[in-house]
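Missing here: one protein chain of the complex. Every other protein chain is in place.
What follows is chain A.
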Amino acid sequence: MAGLLVLLAVSVLLAIGWGTAVISPPDVARYLWAALSGGTITADEVTRYQIVWQVRTPRVLLAVVVGAGLSAIGVAVQALVRNALADPFVLGISSGASVGAVSVLTVGLFGSLGIYALSAGAFAGALAASALVYLASYSRTGLTPLRLVLTGIALAYGFQALMSVLVYLAPDGEATHTVLFWTMGGLGAATWGSLPVVALVVLVGLGVLHRRSRSLDVLALGDETAASLGVDVTALRRGLFVLTSLMTGAIVAVSGAIGFVGLIVPHLVRIVVGARHVRVLLVAPLVGAVFMVWADLLARTLAAPRELPLGVITALVGVPVFVALMRRRGYLFGGR
């Protein structure tokens, strides 16, 4: 735990310093201190200071928030639908967000919100998608895992079709670009303005999830067993669904759908610390944050000055890790 926190802090400092203009960690620390304490810097440092404080710091911090959030949501969603292959986007949230974002561009939704219109559209799309999935899969017996997954996947196809129509009818190429951003994900849009909301949602969400760790353990034993242990499965699923939808929506609104983190980090962490959520939900956010900071660093430096979509990096790292992990003996999820 302490080691991971240190690793995260070091990663953040390095990632802020690294880029087209390389700034040494001591300088980074000095600029950050100056920004936080209102200290002074010399005039010829202003450009470098602005790179550090205005451009890179919000971006790296957003990477921390998004990585931590997606990893924890992955843990929760895998418990919610009792499926090893679930990730934060399995319930159709990302394609809903894309539809929302594209609607902003093509139909002019949320035009009054200015620069936040895209994020607002994506967030609204994500929540609308969640609500649809919830209503479509709800039955007298509550939210059953398989119905949730099937409904999510089916509706995701529907949203993708809707998105294709919107893009096809769009007058310019901007819609296509937006779709690409939202499906691959990226942190290039990070600003100090977009950070607080998502950071608050993720932080509160992490806290709430962690408090329900034992209930999540019990949920993994099956619905009947959970009932016999005094856990109200229906209410727990409903709460988890709402919470993870809000968190995912807030994240997707600022970073698009960054894949594989929410799928792989939970598994990686379980291999090391075991299955108990009280530990997994502490470690997974830290691992996810570190992973995301480095993935974003690679995304913006590998092909500099151009920027690779972040989803490309997480997939390039994530796919081989996941395959190796599945082949690994001794890790069992979902039986032998």
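Everything that follows uses one rule, which is that a contact is a pair of C-beta atoms (placed from the backbone, for glycine too) under 8 Å apart; a residue touches a chain by one contact, two chains touch by 3 or more; residues count from 1.
We take it that contacts and distances are computed from a predicted model.
Matching "YciI family protein", "FAD:protein FMN transferase", "Iron complex transport system ATP-binding protein" or "ATP synthase subunit b" against the UniProt entry of the left-out chain gives the name "Iron complex transport system ATP-binding protein".
Contact with the undisplayed chain is limited, among A:R82, A:R237 or A:R300, to A:R82.
The missing chain, though absent from the display, is touched by one residue of A:L118, A:M184 or A:V231; that residue is A:V231.
The residue from A:P26, A:G222 or A:P320 that touches the chain not shown here is A:G222. By the touch definition given at the top, chain A reaches the unshown chain through residues 82-84, 210-215, 217-218, 220-225, 227-232, 270, 274-276, 278, 331-336.
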